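Right, one structure below, let's go through it.
Only one protein chain is missing; all other protein chains are in place.
The block that comes next holds subunit A.
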């Protein structure tokens, strides 16, 4: 992917916006599906780049002798955040703010649940350091 691709993405967004405006007059449902489709398409453009970044992070972590479990947890947390954001924004765009808030709440809770093993480890380490 080159720097020129930002032009493609912006053009895609502009064209999709015009189409949404045109279609929304007649059938709002189809306008909404165009929105979802464009969002997914742009995300698919970007996911290759995200893959490169994550491969770099993994190689860094393996060089620094970090255990792979922790890196995996962090990556899963980033993934949950991306998916929750994508879904919540689309749902909020369709006018359902309440459901969007619940999706965000679910994302936050799942992230917290995934972070619990790391938190427990930190607390146990601190407790070991303390003189009994």
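Quick note on the criterion: a residue touches a chain if its C-beta (ideal position, glycine included) is under 8 Å from a C-beta of that chain, and two chains touch if they have at least 3 such contacts; residues count from 1.
Following the convention adopted for this analysis, contacts and distances are computed from a predicted model.
Colleague: When you check the chain that is not on display against UniProt, which of "ABC transporter permease", "Ger(X)C family spore germination protein", "GHMP kinase" or "Stage III sporulation protein AC" does it turn out to be?
Modeller: Looking only at the record, the undisplayed chain corresponds to "Stage III sporulation protein AC".
Colleague: Per the definition of touch given earlier, which of A:40, A:60, A:105 or A:119 contacts the omitted chain?
Modeller: In the complete complex, the chain left out is touched by residue A:40.
Colleague: Out of A:79, A:95 or A:117, which touches the unshown chain?
Modeller: Checking each option in A:79, A:95 or A:117, the one touching the absent chain turns out to be A:79.
Colleague: Using the document's contact rule, name the residues of subunit A that touch the chain not shown here.
Modeller: 12, 15-16, 19, 22-23, 26-27, 29-31, 33-34, 36-38, 40-41, 43-45, 47, 50-51, 54, 72, 75-76, 78-79, 82-83
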